[in-house]
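Omission of a single protein chain aside, the complex is shown with its protein chains in their original locations.
And then chain A:
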Amino acid sequence: MSEENAEELKQLEAEVKLLQAEIIALQQQRQDSWENVSFQFRGQMQDALAFVCGQTQDLEETVVSRLKEEVEELEKDLKLQTQMNGICLNSCITKTLQSRGQEVVHQVCLSGRSYELVFQVEFQLSELKDGSRTERRIRDLNLVLDSSDLQSLSSFLSRVEETRDLLLFFRTIRSYSEKCDDRTRTFQHFQVSQSRTGQPRTSH
(Lines give C-alpha, C1' and ligand atoms only; values in the text may rest on other atoms or scores of the structure.)
Protein backbone atom coordinates (compact mmCIF):
# COMPACT_ATOMS: atom_id res chain seq x y z
CA MET A 1 0.00 0.00 0.00
CA SER A 2 2.70 2.42 0.97
CA GLU A 3 4.63 1.40 -2.12
CA GLU A 4 1.69 2.21 -4.40
CA ASN A 5 1.28 5.60 -2.79
CA ALA A 6 4.96 6.34 -3.05
CA GLU A 7 4.78 5.43 -6.73
CA GLU A 8 1.74 7.67 -7.24
CA LEU A 9 3.45 10.53 -5.38
CA LYS A 10 6.48 10.23 -7.60
CA GLN A 11 4.30 10.28 -10.72
CA LEU A 12 2.36 13.31 -9.57
CA GLU A 13 5.49 15.22 -8.61
CA ALA A 14 6.97 14.49 -12.02
CA GLU A 15 3.77 15.65 -13.69
CA VAL A 16 3.85 18.91 -11.72
CA LYS A 17 7.44 19.54 -12.78
CA LEU A 18 6.57 18.84 -16.41
CA LEU A 19 3.58 21.17 -16.39
CA GLN A 20 5.58 23.94 -14.71
CA ALA A 21 8.25 23.68 -17.39
CA GLU A 22 5.60 23.72 -20.15
CA ILE A 23 4.00 26.80 -18.65
CA ILE A 24 7.30 28.69 -18.51
CA ALA A 25 7.98 27.79 -22.14
CA LEU A 26 4.51 28.94 -23.24
CA GLN A 27 4.85 32.21 -21.31
CA GLN A 28 8.17 32.85 -23.02
CA GLN A 29 6.57 32.07 -26.38
CA ARG A 30 3.80 34.54 -25.68
CA GLN A 31 6.38 37.22 -24.97
CA ASP A 32 8.56 36.45 -27.97
CA SER A 33 5.91 36.21 -30.65
CA TRP A 34 4.83 39.19 -32.74
CA GLU A 35 3.13 40.98 -29.95
CA ASN A 36 0.64 43.75 -30.30
CA VAL A 37 -0.04 46.03 -27.38
CA SER A 38 -3.70 45.09 -27.51
CA PHE A 39 -3.05 41.39 -27.05
CA GLN A 40 -3.32 41.88 -23.34
CA PHE A 41 -6.95 40.84 -23.31
CA ARG A 42 -8.80 43.06 -20.94
CA GLY A 43 -12.51 43.70 -20.48
CA GLN A 44 -14.71 42.19 -23.18
CA MET A 45 -11.69 40.68 -24.92
CA GLN A 46 -10.94 38.77 -21.71
CA ASP A 47 -14.52 37.46 -21.67
CA ALA A 48 -14.30 36.49 -25.33
CA LEU A 49 -11.08 34.61 -24.70
CA ALA A 50 -12.66 32.78 -21.77
CA PHE A 51 -15.58 31.83 -24.01
CA VAL A 52 -13.31 30.48 -26.77
CA CYS A 53 -11.43 28.41 -24.18
CA GLY A 54 -14.74 26.98 -23.03
CA GLN A 55 -14.33 28.50 -19.60
CA THR A 56 -17.55 30.45 -19.23
CA GLN A 57 -21.22 29.69 -19.00
CA ASP A 58 -22.09 32.66 -21.27
CA LEU A 59 -23.89 32.10 -24.55
CA GLU A 60 -22.02 32.93 -27.74
CA GLU A 61 -24.57 35.60 -28.68
CA THR A 62 -24.10 37.34 -25.34
CA VAL A 63 -20.35 37.41 -25.72
CA VAL A 64 -20.64 38.57 -29.33
CA SER A 65 -23.11 41.36 -28.59
CA ARG A 66 -21.10 42.71 -25.65
CA LEU A 67 -17.91 42.66 -27.69
CA LYS A 68 -19.73 44.31 -30.61
CA GLU A 69 -20.79 47.13 -28.28
CA GLU A 70 -17.22 47.69 -27.15
CA VAL A 71 -15.95 47.61 -30.75
CA GLU A 72 -18.51 50.25 -31.70
CA GLU A 73 -17.31 52.48 -28.86
CA LEU A 74 -13.74 52.08 -30.10
CA GLU A 75 -14.77 52.94 -33.69
CA LYS A 76 -16.42 56.15 -32.40
CA ASP A 77 -13.34 56.99 -30.36
CA LEU A 78 -11.06 56.46 -33.37
CA LYS A 79 -13.23 58.76 -35.49
CA LEU A 80 -12.96 61.46 -32.84
CA GLN A 81 -9.18 61.14 -32.54
CA THR A 82 -8.81 61.17 -36.34
CA GLN A 83 -10.86 64.33 -36.58
CA MET A 84 -9.18 66.21 -33.71
CA ASN A 85 -5.63 65.14 -34.59
CA GLY A 86 -6.02 65.78 -38.30
CA ILE A 87 -4.19 62.52 -38.97
CA CYS A 88 -5.75 59.36 -40.39
CA LEU A 89 -3.89 56.21 -39.37
CA ASN A 90 -4.45 53.10 -41.46
CA SER A 91 -2.28 50.60 -39.68
CA CYS A 92 -0.10 50.19 -36.64
CA ILE A 93 2.09 47.15 -36.22
CA THR A 94 4.05 46.72 -33.02
CA LYS A 95 6.73 44.19 -32.30
CA THR A 96 8.45 43.71 -28.97
CA LEU A 97 12.20 43.77 -29.54
CA GLN A 98 13.31 43.54 -25.98
CA SER A 99 11.70 43.14 -22.60
CA ARG A 100 14.45 43.17 -20.01
CA GLY A 101 13.85 44.14 -16.42
CA GLN A 102 12.76 47.76 -16.32
CA GLU A 103 13.06 48.47 -20.04
CA VAL A 104 10.79 47.42 -22.90
CA VAL A 105 11.66 48.26 -26.50
CA HIS A 106 9.04 48.11 -29.25
CA GLN A 107 9.39 48.44 -33.00
CA VAL A 108 6.45 50.46 -34.29
CA CYS A 109 5.37 50.74 -37.93
CA LEU A 110 2.64 53.24 -38.76
CA SER A 111 1.03 54.17 -42.02
CA GLY A 112 -1.61 56.73 -42.81
CA ARG A 113 -2.22 60.13 -44.25
CA SER A 114 -2.87 63.73 -43.39
CA TYR A 115 -5.21 65.19 -46.01
CA GLU A 116 -3.45 64.27 -49.28
CA LEU A 117 -0.07 63.58 -47.71
CA VAL A 118 0.61 59.85 -47.36
CA PHE A 119 3.25 58.68 -44.89
CA GLN A 120 4.94 55.62 -43.49
CA VAL A 121 6.73 55.95 -40.19
CA GLU A 122 8.89 53.43 -38.42
CA PHE A 123 10.64 53.88 -35.10
CA GLN A 124 11.82 52.17 -31.97
CA LEU A 125 10.10 53.12 -28.75
CA SER A 126 11.91 52.53 -25.47
CA GLU A 127 9.93 52.56 -22.23
CA LEU A 128 11.97 52.62 -19.03
CA LYS A 129 10.27 52.27 -15.67
CA ASP A 130 11.72 54.72 -13.17
CA GLY A 131 9.80 54.30 -9.93
CA SER A 132 6.22 55.39 -10.55
CA ARG A 133 7.09 57.15 -13.82
CA THR A 134 7.79 55.65 -17.23
CA GLU A 135 10.38 57.36 -19.41
CA ARG A 136 9.55 57.09 -23.12
CA ARG A 137 12.12 57.69 -25.79
CA ILE A 138 12.22 57.41 -29.58
CA ARG A 139 15.18 55.71 -31.21
CA ASP A 140 15.98 55.20 -34.83
CA LEU A 141 13.27 57.13 -36.66
CA ASN A 142 12.52 56.43 -40.33
CA LEU A 143 10.15 58.61 -42.31
CA VAL A 144 8.73 58.00 -45.77
CA LEU A 145 6.48 60.58 -47.39
CA ASP A 146 4.57 60.14 -50.59
CA SER A 147 4.23 63.66 -51.78
CA SER A 148 4.49 65.48 -55.08
CA ASP A 149 6.06 68.32 -53.16
CA LEU A 150 8.97 66.35 -51.74
CA GLN A 151 11.67 68.92 -52.58
CA SER A 152 10.57 71.48 -50.03
CA LEU A 153 10.14 68.82 -47.36
CA SER A 154 13.27 66.74 -47.88
CA SER A 155 15.64 68.82 -45.73
CA PHE A 156 13.01 68.99 -42.98
CA LEU A 157 12.56 65.22 -43.15
CA SER A 158 16.26 64.40 -42.84
CA ARG A 159 16.65 66.86 -39.96
CA VAL A 160 13.69 65.40 -38.05
CA GLU A 161 14.92 61.84 -38.64
CA GLU A 162 18.25 62.82 -37.16
CA THR A 163 16.83 64.51 -34.07
CA ARG A 164 14.07 61.91 -33.72
CA ASP A 165 11.43 64.61 -33.14
CA LEU A 166 8.49 62.33 -33.92
CA LEU A 167 5.83 64.69 -32.56
CA LEU A 168 7.32 67.66 -34.39
CA PHE A 169 7.09 65.65 -37.60
CA PHE A 170 3.38 65.04 -37.14
CA ARG A 171 2.60 68.60 -36.02
CA THR A 172 4.42 69.90 -39.08
CA ILE A 173 2.91 67.62 -41.71
CA ARG A 174 -0.54 68.26 -40.35
CA SER A 175 -0.22 72.03 -40.66
CA TYR A 176 1.59 71.67 -43.98
CA SER A 177 -1.01 69.36 -45.54
CA GLU A 178 -3.82 71.52 -44.14
CA LYS A 179 -2.36 74.55 -45.91
CA CYS A 180 -1.87 72.58 -49.13
CA ASP A 181 -5.45 71.44 -48.93
CA ASP A 182 -6.64 75.02 -48.40
CA ARG A 183 -4.55 76.15 -51.34
CA THR A 184 -5.93 73.43 -53.60
CA ARG A 185 -9.50 74.17 -52.65
CA THR A 186 -9.02 77.89 -53.13
CA PHE A 187 -7.52 77.23 -56.55
CA GLN A 188 -10.34 74.88 -57.50
CA HIS A 189 -12.84 77.45 -56.34
CA PHE A 190 -11.39 80.03 -58.69
CA GLN A 191 -11.24 77.53 -61.56
CA VAL A 192 -14.90 76.75 -61.12
CA SER A 193 -15.95 80.38 -60.88
CA GLN A 194 -13.90 81.20 -63.96
CA SER A 195 -15.50 78.48 -66.04
CA ARG A 196 -18.91 79.65 -64.88
CA THR A 197 -18.30 83.13 -66.13
CA GLY A 198 -17.38 81.60 -69.48
CA GLN A 199 -13.82 82.85 -69.38
CA PRO A 200 -11.05 80.57 -70.59
CA ARG A 201 -9.39 78.53 -67.88
CA THR A 202 -5.76 79.27 -67.32
CA SER A 203 -3.64 76.22 -67.60
CA HIS A 204 -1.04 75.60 -64.92
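By our rule, a contact is a pair of C-beta atoms (placed from the backbone, for glycine too) under 8 Å apart; a residue touches a chain by one contact, two chains touch by 3 or more; residues count from 1.
One rule holds for everything that comes next: contacts and distances are computed from a predicted model.
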{"item": "Listed names \"Cornichon\", \"ATP synthase subunit gamma, mitochondrial\", \"BBSome complex member BBS5 PH domain-containing protein\" or \"Centromere protein O\", with the criterion being the UniProt name of the chain not displayed", "value": "\"Centromere protein O\""}
{"item": "Which of A:M45, A:V118 or A:L153 contacts the chain that the document leaves out", "value": "A:M45"}
{"item": "Touch residues of chain A, complete complex, unshown partner", "value": "2, 5, 8-9, 12-13, 15-16, 19-20, 22-23, 26-27, 29-30, 33-34, 36-39, 41, 44-45, 48-49, 51-53, 55, 60, 63-64, 67-68, 70-71, 74-75, 77-78, 80-82, 84-87, 89, 91-94, 108, 110, 121, 125, 135-139, 141, 163-168, 170-171, 174-175"}
